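All protein chains but one are shown in place.
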Amino acid sequence: MSITYLEAIQAAQDRALAQNESVYIYGQDVGSFGGAFKATKNLAAKYPGRVIDAPISEDAMVGSAIGATAEGMRPVLEMQFADFSTVAINQICNQAATQFWRTGVPCPITVRLPSGGTEGGGPFHSQSMEAIYAQYPGLIVLTPATVEDAYSMLLEAIAIDDPVVFCEHKYLYYHLKADQLPSKNLPVGKARIARAGKHATVVTYSAMVHEALRAAEALEEEGWQIEIVDLRSVKPIDTDTVLASVARTGRLLCVSEAFPWGGVNAEVIARVTAEGFHLLDAPPKRLNAKDTPIPFHPDLWKTHRPASQSIAASLRELLRY
Amino acid sequence: MSITYLEAIQAAQDRALAQNESVYIYGQDVGSFGGAFKATKNLAAKYPGRVIDAPISEDAMVGSAIGATAEGMRPVLEMQFADFSTVAINQICNQAATQFWRTGVPCPITVRLPSGGTEGGGPFHSQSMEAIYAQYPGLIVLTPATVEDAYSMLLEAIAIDDPVVFCEHKYLYYHLKADQLPSKNLPVGKARIARAGKHATVVTYSAMVHEALRAAEALEEEGWQIEIVDLRSVKPIDTDTVLASVARTGRLLCVSEAFPWGGVNAEVIARVTAEGFHLLDAPPKRLNAKDTPIPFHPDLWKTHRPASQSIAASLRELLRY
Amino acid sequence: MAEADIKDTNPESRDSASKYQTAFRYMLLARIFEERAASLYRAGKIMGGVFMGKGQEAFSVGLGLALDHHRGDVYGPLIRDQAGRLAFGEPLIDAARTYLGSVEGPMRARDGNVHRGNIAMGLIPMISHLGSHISVVSGRLIGKRFTGQTGAIGGVCIGDGGTSTGAFHEALNQAAVEKLPLIIAVADNQFAYSTPTSRQFACKDLVDKAIGYGIEGHSIDATDLSLCLDTFEQAATRARDGQGPQLIIGHLLRLCGHGEHDDACYISAEKKQQAFGGDCLDLARQQLIEQDWASLTDIEQWTAKIQEEVEQATSSAQREPGPDPFQESWQALSTQRLAEGHTRA
Partner (left out) sequence: MAEADIKDTNPESRDSASKYQTAFRYMLLARIFEERAASLYRAGKIMGGVFMGKGQEAFSVGLGLALDHHRGDVYGPLIRDQAGRLAFGEPLIDAARTYLGSVEGPMRARDGNVHRGNIAMGLIPMISHLGSHISVVSGRLIGKRFTGQTGAIGGVCIGDGGTSTGAFHEALNQAAVEKLPLIIAVADNQFAYSTPTSRQFACKDLVDKAIGYGIEGHSIDATDLSLCLDTFEQAATRARDGQGPQLIIGHLLRLCGHGEHDDACYISAEKKQQAFGGDCLDLARQQLIEQDWASLTDIEQWTAKIQEEVEQATSSAQREPGPDPFQESWQALSTQRLAEGHTRA
C-alpha cells in the first residue's frame, strides 16, 4: 500500500469525522465533489450533512465556524487556495485569534490552506502565507513536510483548542508518498531532524525540506554532512531543536519558499543569533523566493523559488566562510 | 508657530491637492467632517469634489483607487484605523502590489493607516501592521516618527509611482510638535540617525523612536552613549545606514511596537547578522510588544508595548554582555 | 430593575401593558446608564470612547426582548445596543465594569468600550470590524442545528453604515442559503459617524435588500416602541417556525454624537423635526401615560430606582481593582504547552 500527502489529508479528516461527532467540514466544493483537490473525497457520502459546500464567502465561512465552536463544534475549513484566505484574514486574525484571550473561551477551528507554488500556478494560486498568520497572537501555524506529518498534524490540529492555520503544500499533494499512515508521531510544536549532519544546519519546512534534502545529497558527494531541521510548526517554533542543531554544526542556512522580507527565515535567525550567537562559526544565511509575485511560467517559477541547486550553492558559500 | 504630527499630515495632503490636480482623497468621513482624526480638516471645502466620503467598504475603496490610477489619478486613501485595513488587504496586496509587475503599468495609490497603540485603544484600534504589508512584493511601507517626516514622506508617498502603505502613528498625532514644516528632508528609503552614540545601536521606527530616545537619555546618565537609527521606511530598509551604525557601536537592539513573531525587528537582525556578523560584539537583541492582542486598559497597555524603561533595561543587558 | 404594578385588568391588554412597561424600563435604564457613562467620560474617568444608543433604545430593546437566552437564543448586539443587552439579560454591572476597566468585568479589562460579551449565555463579544459578528451568530445557529438544539434563534444588530461591508453581505447570504432562524436588525439612524445614508447606499429603503437575499423583510418606524415590540416578536415567531432569516429595518435618528467625543455638528436641527427624528423614550413615556399603563409618579419612581441602580453599578465598578500587569498570563493561546510567551531574545 502507498499513500500520498493528499490522501493523508483526506484520511485525517475521515478519521476526525469518525472519531468526533463535533467535527464538520465546510468549504467551497468540499461536499459531493470532494474539493478542488479531492482532499475531502467520499467524505460527504460517508458523513451525511457534515461535509458542507460553502458559498464563495470566505469571510462568512470563517465567521460562522467561529460561532459554531461556541456550541461545541470543531469545524475544519478548506480554503480553495491559500491565496484566497486574504479575504478571510480579518475573521481569522481579529475574530478567531483574539477570542480566547478576550473571553477565556477557546476557539478550535482549523483552517486548511492549500499553499505554495506549482508549475503554472501563477501569482494567485501559489502563495505561502504562513508568516502572515504567524505574526498574529493567538494562532498556531503548521507546515507539514511529510505524508506522516500531514496526517498526524492535521488530526492534532483538529484536536487543539486554539485556531490552527494548516498550511499544506500543493506541490507535495501528489509528489510525496509514504508506505503507510503513522500510528504515532512527534507532537505539534516539535521540530524534526530530517537528516543528521555536522557541517551545517538547514532550517526549513514544508516543500523546501525536500529541496534541502536533495541539496544535502549533492553536498554529501562533496564531503559535507548537512543537518536538516524540519520545523513542522512555524508558530510555535521549536527553538531548542534548532539551537541544538546549530550547536552541533556551527553554521545556519534558513530556507523558505515565502517572499524574502521577514517571515520564518528572519524569525529563526533572530532567535538563533540572540540565544546561540556563540554557537555560530559563520554569519547565518537565508534563502527565500524572490521579491516579486510568483510567476506563472514554469521557467520563471523555478528560478523564483529556492530549489536544490540554489540551496546547494548557498550551502557551499556558507561552508566556505 | 508650532505644528503637530497630525497637522503635518493634513498640511501634506493640502499641498498635494494644491500641487497636483490628479490627487484626490477617499475614505470614511474624510469629507466635510474632516476625518475621524481631522487629518483632512478643511480640505473638502478647499478642494470641492476631491475629498470624498466613502461607504464602509474598504475593499471597494482600495479597488476603485487602483482603477482610478489607470486614468492618471493619484488617490490617497484613509483607513479610519489601520486595523480595519484587514478587510482591504486583498486589494492592497494582491491587486495593487502586483499590478506593475504583471502589466508594467504603475499603481500610485497611497493608503494611510492610522496605526499603533494609544491609551484605551484596545485590540482593534491599536495595531501596527507594517510588517504584514512589508512581506508582500510591490509595496513600499513607510513609518514616519517625526512631524517633519510625516509631512515630507507623505508628500513623497503621493508622488511615488508605486503603492505606498503609510503607517502614521496615532500616539504621535497630538503628542509630537515641531516649529515648522521642513522645506527639504531625507528622501524615502534613507534611515536617519536620530541620536549619535558609540556604545550600542537601537534600530527602531515610528513612536518607538521617542521611547528609545528617552531610554538613551536615561542611559547617558549612566555613562552610555546610545545611537538611535530611525528606519523611517521599513520597506525598503536602509541596511547600509544600520550596518554603519552597528560598525560604530558593535551592539544592536531592535525595538518595535508590533507583535513579536517576525516583523521589522527580525528582518533587521537577519540583515545585520548576515552582512555585519563580525561587527557585532554581542548577540543582537530585540524588543517587541507581547504576544497577545493589544489590551484596552492603560495599565495593561503600558506593559504590553515596549517603553523607555523596558528599552533601557534591554540596553543595560546588552551593554553588560 | 424597579418593578411596578400594571393597572389594566383585561388580560391581553395587561400583557401588552406589562411588556411595554418592561421594555420602557430597560430603555430608561439604558439611557440613564449611558448618560452616566458620558458624564464619567467627560470627567476623564473612562479610557477609550463612550457610544450611546440615544434614540434607538426602542428598536434595540425590541430585539433584546424577543430573544430568550434560556431557550438558547443568541444575541449579537453592536455599539448602540445597551437597551437590548439589558433586555437580553446582560447584567448592568458588566457594562459599568467594561467601560471602567474593572478586572472583574467580563473582558477582564483586556477589552473595553462596548466590546463585551458572554459566550456562555449567547451574547457575542463584538470585535470592531463592522459586519463581522453576523456570521458568528449564524455559526452558533449552525452549531445548534448540528447539536440538535431546536427552537433557538439568533438576533444580530447592525447600522446603516455597516450594510456596506462585504462581511454583512456574505453573512446575510450565507444565512439565507442555510435558512437560519436569524433576525437581522438594521438600525438606520441616518448616519454612519458623519456620513449620511445618501453616501452609503442608493436604494430607497434598506428593506429592499430582503428580496435580493430571498428572505423576509420588514421596515418600521423605530421610534414607536409598540411597533418595535410587535415586529420583533412576530419575526422571532417566524424565525422559530422555520421561515428563515428576518431582515428588520428600523428608521430612526441618532440623537447623539457618534461617540461622546463627537458633537454631531453635521446633523442639522431640523432632522429631529422630520420623520423618524423623535426620541423613542419620550414617545414611549407619552404612550404609557396615554394608555394609562403608568402614571407620572410611577415613572418618577422607576427613574429614581434606576438612578440608584446605575449609581451603584458605576460606583462599585469604580471601586473595583484594575488589572495587574504582573498577574497577567500574557498568553493568547489556551493550549499552554504551545504558547511561546514573549519573544525569545
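As written, the chain order gives the labels A, B and C, with residue 1 at the start of each chain.
Note that in this section contacts are C-beta pairs under 8 Å (C-beta built on N, C-alpha and C of every residue); 3 or more make two chains touch, one makes a residue touch a chain.
All values derive from a computational prediction rather than experimental measurement.
Although it is left out of the displayed model, the omitted chain contacts the following shown chains in the full complex: A, B, C.
Touching the missing chain, out of C:R42, C:R71, C:K179 or C:H261, is residue C:K179.
Only one residue from B:Q91, B:N185, B:S245 or B:N265 touches the chain missing from this view: B:Q91. Among the residues A:E21, A:D53, A:D161 or A:E275, only A:D53 touches the chain that is left out of the figure. As for the chain not pictured, it touches chain B at residues 22, 24, 50, 54-55, 57-73, 87, 90-91, 94-95, 97-106, 137-138, 140, 160-162, 188-189, 235-237, 239, 270-271, 274-275. Residue positions on chain A in contact with the hidden chain: 28-29, 31-33, 36, 53-57, 59, 81, 83-84, 86-87, 119-125, 260-261, 265, 285-288, 290-293, 295-300, 302-304, in rising order. Against the chain not shown here, chain C presents residues 164-170, 173-174, 176-177, 179, 198-204, 206, 208-215, 244.
To be clear about the criterion, only the chains that are shown with their structure count from here on.
Of all chains, the one whose mean C-alpha position sits at the greatest distance from that of chain A is C.
Work out the mean CA point of chain B and of chain C, and you get 36 Å between them. In whole angstrom, the spacing between the mean C-alpha positions of chain A and chain C is 41. The set of chain C residues that touch two or more partner chains comprises 107, 110-111, 115, 127, 129, 166-167, 331-332, 339-340, 345. Residue positions of chain A touching 2 or more other chains: 59, 87, 90, 94, 97-98, 101-102, 137-138, 235, 270, 274-275.
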